[in-house]
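A protein chain is absent from this complex, but the other protein chains hold their places.
== subunit A ==
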Amino acid sequence: MEFNQPVDSNLFDDAKVVGKPMQRIDGPLKVTGTAPYAYERNDAAPDALYGYPLGAAIGHGRITRMDAEAARSAPGVRAVVTTLEVDPLEKGMNNVARLFGGDEVQHYHQAIAVIVADTFEQARAASAMIEVDYEEGTPADLDLDAAFERVQGTGEPDTLVGDVGAAFRDAAQVIDQMYHTPGESHTMMEPHSSTVDWSDGENMTVWTSNQMINWNHQSIATTFGIDQDRIRVESPYVGGGFGAKLWLRADAVLAALGSRAAGVPVKLALPRPMVMNNTTHRSATVQRIRLAANADGHLTGIWHEAAAYCLPGGRGENATAQTPIFYAGDSRRVKNHVVDMPLPETADMRAPGEASGLMALEIAMDEMAEALDMDPVQFRIVNDTQVDPANPDIPFSDRHFVECLERGAEAFGWSERNTTPGGQRDGDWLIGHGVAGAYRGALVLPSGARAILDGGKLIIETDMTDIGTGSYTILAQTAAETMGMDVADVEMRMANSAYPVSSGSGGQFGAPSSTSGVYAACMALREKIAGNLGIDEASFNGGRVTGGDTDMALSEINEEVSAEDAIQWGDFQQGYAMGTFGAHFVEVGVHAYTGETRVRRMLAVCDAGRIINPITARSQVIGGMVMGVGAALSEDMALDRGRGFFANHDMANYEVAVHADIPEQDVIFLDTLDGVATPLKAKGVGELGLCGVAAAIANGVYNATGVRVRDYPLTMDKFIDRLPAI
């Protein structure tokens, strides 16, 4: 199906299933512990042995010697494969560092051996017996601030509109500040895990925890130089990803090498302390933001320059992602720099770009509102735009940012807040309120599915994944709606490379793309059924197909009917700017003496087109808000600058928000439809919920204390000496 023009009316206008709250259909499996996750495929690979990885002990350099003799003869050990025995493997899609092979160490905990044994404990014990000698690389300069100083002002701007110099010269108010966001680790509950059967060295089956079946499939083929037809990849259940599982990682590679060496299926999960340095993370950023505004509160200049790091060839984090498009403004200059650094690999993490960019930009907006003596909600409203500011001919497909701010302000009681920083107290706690805007792009990718009608049951096959987001449920709802059937009669078969290629899960493109793909397949199935029955204009309702003289139950169709299709996105979408929008409101308390900061109340208002399932969508948004609390207040990958590794590499030391940190959370979805975006007029929300949250908290801390903190996380060490006197 080609999506070649905006949809006007279609069958989703009178939706009976889509848009309705529905508990997730995979819920019972999950709460009873029977959903087969990648490390627990006893159903598929009951004889799998245990693999355990060994990670490099240095930041970068080379390995001069490895002695694995003791490990090989340790009890229960079936195979040991060391990196020196394997030629450097090819790199799969978006792998910047090599996943295995050769003597070079590019980052701490890069995999350098895999041990296969009869039990997990035996494999782990043997891993500690491998002796490794290293030649350490020359110490690298890992100072991102210094790097920013060096690159600032260099290179062609990514966006250059109007006369920025003049805008800042003539402005009524100017803001010019530096902001820092730290490295962040995805910290999903399920670490990277795979069970792989490559016992015969020929055909490979990979039960893995991955967001993107097709990319993974291709990458495994590239990595091992074997034909894709010989590989099958399955990820029916994924215990969270947040971008950490977009690409092939060492778990699958090591399990495959171990399986081939031992001649048995092997399962391997990355030990938690290895996840942070072995896999990818969100790069820290250094950002300089300059804003110019005239006296009536219109932005006249936006100047955003940022730097992130990555291994050579990587993409780092683009904190300027939203700046070209989020706010109106006559002139702007935007530039992101990616600096090479020999650190663990940086790549996508939930809302890559916007998440860290809005952490800074939305503080700057608060600062400018204050400088202008304007309400920060009003200041954002004044600077809304309905067109791409750099290309005024390109309108937003559907943008209700102003409504998000207005609805939120009303529901939150914004007008009643104290506006004097440091002016409200509750016992020892200084109380503050903060607001921030949210923006995240609305990307879509081609997505396919197969729809099969078999004895009154509808089976949907697609390689789409459900990474805890609710894809099983919303795809079943979409299929049921399109076929006029009951959700209970839909069976979802997902996340298997044997099924049609979908968008996969990432970049909040999964829901809009894959529901469109399922819609396309179901429409193809409808056509086939109608054709078989010789009906010209068939309608599908209540489990029946009607048209002409025919009126029959779908369950009366005896032979299996199957159709496959994919959604393809037409060029017309390039004539629009597509995005999702939101506003976050928070109330925080800052302990007047200790600077401990706790969030007391949170509200998000989201504009993301049709909400396919309010329950699963709400879970996505509140989950994003939780992640935003961590980003604002505690998450920080602690770089040991001398050794070039992240020292706090476990969940005791890398502090994500816990239950006690999370207060009452409210979510309001605006009732919007975006016919340019998809046939369902829907966009993603999974990442929008995170965007802007941290800045709303930082702005709340300012309102509470009068202390502006521009470096995340906002731990008390950064401001305790600036708190009001006690």
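To be clear about the criterion, a residue touches a chain if its C-beta (ideal position, glycine included) is under 8 Å from a C-beta of that chain, and two chains touch if they have at least 3 such contacts; residues count from 1.
By our rule, contacts and distances are computed from a predicted model.
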Quiz item: According to its UniProt entry, is the unseen chain "Possible oxidoreductase, molybdopterin-binding subunit", "Phosphate transport system permease protein", "Phenol hydroxylase P2 protein" or "ABC-type polar-amino-acid transporter"?
Solution: "Possible oxidoreductase, molybdopterin-binding subunit"
Exercise. Could you tell me which of A:S397, A:S447 or A:S634 touches the chain that is not displayed?
Key: A:S634
Exercise. Among A:P273, A:P395 or A:G575, single out the residue that touches the unshown chain.
Key: A:P273
Exercise. Please pick, from A:E131, A:D428, A:E560 or A:E664, the residue that touches the omitted chain in the full complex.
Key: A:D428
Quiz item: Among the options A:D163, A:E596, A:D666 or A:D711, which residue touches the chain absent from this view?
Solution: A:E596
Quiz item: In the full complex, which residues of subunit A touch the absent chain?
Solution: 57-58, 75, 121, 124-125, 128, 142, 273, 428, 591-596, 598, 633-634, 638-643, 647-650, 652-653, 655, 657-661, 713, 715-717, 720-721, 726
